[in-house]
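One structure follows; several queries about it will come next.
Every protein chain except one is present and positioned as in the full complex.
Per-chain numbering from 1; labels A, B and C assigned in written order.
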C-alpha cells in the first residue's frame, strides 16, 4: 500500500501518543498551532512526485527510501533521492522514511551477523518488520543517542543505571525497557520508533545492548518536545513545516519479542551503532548539500540586491558556500562509488562519508560567517514581523531598504536571511555540528577505519636501500 | 549633577518619543513588557559602583565615561572601565555613556581641525554640548550607519537621494535633515542621539556631510525597534535588560545651529567617521573581551558537568575562547600604550585597535563553534521553557540530565547555553561581525594606516650590495 | 611503436638541446651529475608496468596517457592511471606523457571549434601531430605561463612587447616566435614542447594568440634550469629522479605551419587556456592525492617511532593529511563521474576539478604544518648528510635517536622528513600553490563556471507567496 498525504494525516490523528510541549500534554501534534506543522511536514513527503517505484522482488509499489541498496548504483540513486527530496522540501530535510531505512539496512546486516555467531533469529524478525514497514508505507523515527550521564563512565558505571536505556525486566512475551534518548527527531509525527544502541558496549553493559522497534503510541513512551519557535512565520516553516526533536522517555516500556532485534549481544552493539551511523551520515551529507542551497541562494541574491556581487570578499564568501555544498556532494558520490558490501547489502564508503560529514560539521560555522558577511548587520536589527504588517512602518522600511533592487523585494531577502541566521542560525549551527554524529565521532571512525597501508608501503619502499 | 537610577527612570518616562515595536506605537519603552527591559538596562549603569570621579578642570563629579583621554594612562583606565562595567553587567555591554563619549572625543578633535581650516566655530559648539552632557549626566545613542542603498554608488548617486541622511533645508535658526540610520543601538532608552557621517564624502556629497546632536524626543524622529525576544526569560535579560537597535528615521527633523557640528565640510566626513570608529572599536574590544567570559565560563562549567574537562578536544575548545578573549585585551592594552595624540586628545592606536577588532569579528564564529562542540546537541533539543516550569516533565528532565553534576544544576547550564547559542547565537554572530564596523572596514583601515616603512627599509638594507 | 627505457635514454642523448644549468651550457642533461636524474625520471615512465594498451581505432599498442577520454569511465581510468603511476614513482609525479596529453585533448577540442568558426584546418594538424606523438610514444612538456611583465597590463600593453610570447614574423612556411615561458616542467628531458596561450586575449593581442608544438632541439630554444639540489642524496631523488622546471626562452624560434595550432584567433585563446587547465588540474589532483601518501606515511611512521600515535593532537595532524589526500580523490572521482562532453571528448567536470584543486593548493601549508608538528624540531637540526656517513658521529646519533624504535631506523625517517619538509618543503609549498594554476585561478574559474540556478530557484520558490 502506498499512502497518500491525506491518509497519513488521518493516521497521525488516530495514533494518540504522549506529547509534552510548552507545558501542555497533547495526544497529537495537531492539537497545537505551532506543532501541527510537524505533521504537515511528514505529510509533504507523500506529495514528493518521484517517491515510489515498483519493487520486483516484493512485487509491490513501495517507497524508494526502503529500496535496499545492493550496488554503487543503488547508493548513488539514494543520494540523489535524498538530495532531490530536500530541494523539493525547500531545503528542509524530510527524515520521515530516510532515517528509518538507514536503521533497517544496518539491522538487516548486523542481525545476520549476530545470528551467525549466536544462532539467534534476529534477521527473520528484522526482515518481517521491514516487510510490515514497507507494506504499510510507514514513517519512522530513530532513537539512538542516550542521555549518557557522566561522559567518561560506561553505561554500567553510571551512578543512576537509567542514564543509558536498558532492559529492566525480561518476560516470556517480551522485555521491559527504561531510560531516555535525547534528540529523537520527528518522533511526534511518525508512525514508529526504532531504538538502537548508541555506542560499543562491554560485557558489563549487557543489559544496555538492546535494539527494537515500537509504535509511537506504545504505553510509557513520553515525548518531550523542544521549542520550535513560531513556525508559521518563517519562510520555510510555513511552506514545509518543521521537524522537532524530543527527549524521549521510556518509562518502563514493554516490547514484544518479535520487535526485539538485539538483546544482550554487547559485542555487536558498536557495529550496529556505527553501521547505522554510516548510512545516516551518508543521508546527512546528501540532505545538507541540498540545504546549503538556501544559504547559497540567499547570499547570492543579497549580494546582487546590495550591488556588491563583484566585490572580491563577497565572491570569496559565496565560494565558501559553494565549496561547502559541493564537497559534501563529492563525498556522497565517492562514497557511493566505492561501497562496502556486507551480507549482500551496499554500505556507503565510510572514509568518504566521514570526511564529507566532518567537513559538513566543522565548516558550517564558516558558512554562517560567510552569509553574515554578505548579509550585513541589517538582518539582526531589522524591524519586527508585526511592524512589517503595519502599513505606516512598512512604508518607511520599504523606502529605506531600497538598494540595487526595490525595497519590498529586499525586505523579503532580509527576512529570509533573518530566519536562516539570526533566528535559526544558532539552532542550525548546533544541529549541523551534532546531528548524525559530532566532529569527534567522525574523526574517531575515520582514524580507525582508514587504511594506511598504501602510504606506509610507499614510505617503506622509499627507505629500502 | 550625577544622576541616580531612579532619576534616570523618571526621566525616561517623561521624555516621550516615537517608538514602533511589534506593530504598536509607544511613547516610552516602559509601556511594553519586553521593551521596558531596555530602560532597566540603562538604569543599571547608574548602579555601577565606580562610575564617577571628581574632574578637577570642570570642578565637578562626573561620569568616568566622559573623561577626555589625554594619555596612555587615561586610555588604559577607559579600557578597564568598559571591561569592568561589562563584567558588572553580567557580560552585557552598557553602551549608554560609552558610545556617546566615543563620538564626543572624535567631535572635539575633528571640529577643531575643521575650524582651523574653515574658520568655523564648531569646536565651541561641541564643547558646550559636551558640558551639557557631562553636567546632565546624560546618556547618548549614536546614529552613524546610513541605510546606504546601492553599495557601489556614492550618496549623491543614489536614485533616491534620501538613502544617506542629508540636509534638505537650511534655515536661519538651523537645518532640516531627512534620511534613515540603521542599527542605532539603544536609542529607545537614552536621552540624546548624536548623528555622524558614515563614510568619506566627495564634493558632490556636500549635503550629506553633516553631524549633529538632538534629544530623542525631537519631532520627526521615529524609532523602529528590532525584535528583542522574550527578554525576561533569558538569564542575562532578566538581570541586565536589553540593548535594542532601531531603524532610525529622520522624517524632516529640525536641528538648531548650536547642535550642528558639521555642515558641508565633506573633506572631513571620512576623518570624523574613522576617528569615531577608532574610539568605538577600542570600546568594542574592551567590552567584547568581558563578554567572552560568558562563553568561556559556560563552556568550562559544561565541560566539568559532562565530566570531560580533561578531553583534549574540549581543552582546545576552551583555549579557543581564552585566546579570543585575551587577544582582544592584548589589543586594547597595546592600543592604549601607543596612542596617537591629536589636538591634545589621546586616540587609541589604530593598528592595534583594528587588529584586535578584526580578530574579534572574524573569530566569533569559531568561539560559537567551540562552545557548541563542548555543549553538545542538547542545547538545541532541550525541552521548552514552560515544560521546565511543569512539575511532571521537569522531574523527567531533571533525572535524565544528571551527569558529573546533578540534573537540576545542569539544566541551568543547558538553558544558559541555549540562551547564548541556540536562541542568541545567530544574533550575536551577526552583531559581533558588523557592530562597530565589519571585517572589511577594519581591513581597509588597517591596510591604509599601517606603516610599512620599517619592513621596507629592512628589505632595502638587505638588498643593498 | 612502444618505446623502452633504454630507447628513451638513447633518444635523449641524441636529441641535443640548449640547456643552461649552474652556469654551464649543456646539450643534454646526461652531462651533469645532478641533472642527469631528470632523464632517469622520464625513463622510469617506460618501466611502469601497466603503461600501454591496444587501441582499436588506431590498431596500435599505445600509451594509456594518450587515450582520448570519451566517457566518465575513461576519465576515471585516467585518474587511476595517474594516481597509480605516481605511487609507482614513489610519490613523485611523472609528467612526461601526462601534461602533453592534457594539452592534446584541449587542442583537439578547441581546434575543431576554431575551424567551425573560421574555416581553418587546425584540427587536422592537431590530429596528425597527435598521431605522430602516439606512434612515436613521445614525451612532451607544455609551456603555457608567460613571464607576464606588469600583471595589470594586457599583453599588448606591456612596455616590452616580448613579455608574452608572440609571433614576430610570418613566413610562407611558418612563423617565428619570440618570448619566454616560465615554469616549463621537464623540458630538459622530453622530446617535444607544446606551447599554449596563458590567458584570454583581446583583439589587440592577436599576435599573442598562438599555439604550436616543436621538438626540444629546435634552434633558438633555450632552457634555463632551476636549482635542483643534490638529487642523489634525497630518498626520492635517488630512486625516481627529478622533474626540473626551466625558464624557456624562445629566441626567434621558427615553427612550420603544420605545427601551428592557433594563429591570431584571440577569441579562442581563453578557451584553449582554460580547457587545458581543466584537464591539467584533474591530472594535478590525481597525482597530488598520491603524493600526499608520502607525507601521510612518513608522519604516521614518525608518530609510531616517537611512541605518540595515540596522542590526540598527533591524530588530528594525521587526519589533516588523510583528508587532504582524500578530498582530492573525491574531487577527481566526482569530476570523472559528471564530465562535460565537447566535440565528442570528455572534459573533467570543472566545478569538482577546481574545488579539489583549490583545496589542494590552499591546504598544503596545513599539511606541512601537520607534518612538522608530528616530526618535531629534530628534522631541522639534524646532523649533516656527511656526518651520518662518518662512523664516529653516526654512533652518537644512532644512540641518541632511539625512541619507540631503534636509532638506525629512526634516522632514516628523520632524513626522509628532512627531505620532504626542511629541504624540500619550501619548494613543494610554492609549486603546490602555483603549479597547474594558483588559488585565484581556480576561484575565478569556479565562480564563473558555477551554475547558481538551483540555489536561486530554491530561494525564489520560498519567497513566492
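The working rule: a contact is a pair of C-beta atoms (placed from the backbone, for glycine too) under 8 Å apart; a residue touches a chain by one contact, two chains touch by 3 or more.
Values in this document were obtained by computation on a predicted structure and should not be read as measured data.
In the whole complex, not just what's shown, which of C:15, C:135, C:148 or C:238 touches the removed chain?
The missing chain is touched by C:148.
From the listed residues B:7, B:218 or B:293, report the one that touches the chain absent from this view.
The one listed residue touching the chain not shown is B:293.
Any idea which of C:63, C:306 or C:328 touches the chain not displayed?
C:306
Contacts of chain C with the missing chain: which residues?
For chain C, the residues touching the absent chain are 20-24, 145, 147-153, 159-160, 162-163, 180, 182-183, 222, 224-227, 245-247, 249, 251, 306-308, 313, 362, 365-366, 368-369, 372-373, 375-387, 389-390, 392-393, 396-397, 399-404, 421-427, 429-431, 433-435, 438-440.
Can you list, in ascending order, the chain A residues touching the missing chain?
Interface with the chain not displayed, on the chain A side: 312-313.
Residue by residue, what part of chain B touches the chain that was omitted?
87, 90-91, 235-236, 239, 293-294, 296-298, 300-301, 315-316, 318-319, 322-323, 326-327, 329-331, 333-334, 337, 351-352, 355-356, 358-359, 412-413, 416, 443, 446-447, 450, 452, 454-463
Note that in this section only the chains that are shown with their structure count from here on.
What is the set of chains touching both chain A and chain B?
Looking at chain B and chain A together, the chains touching each of them are C.
Determine the centre-to-centre distance between chain A and chain C, using the mean Cα coordinates as centres, and give it in whole Å.
Between these chains, centre-to-centre, one finds 42 Å.
Express in whole angstrom the distance between the two chain centres, defined as the mean CA positions of chain B and chain C.
52
Of all the residues in chain C, which ones touch at least 2 other chains?
none
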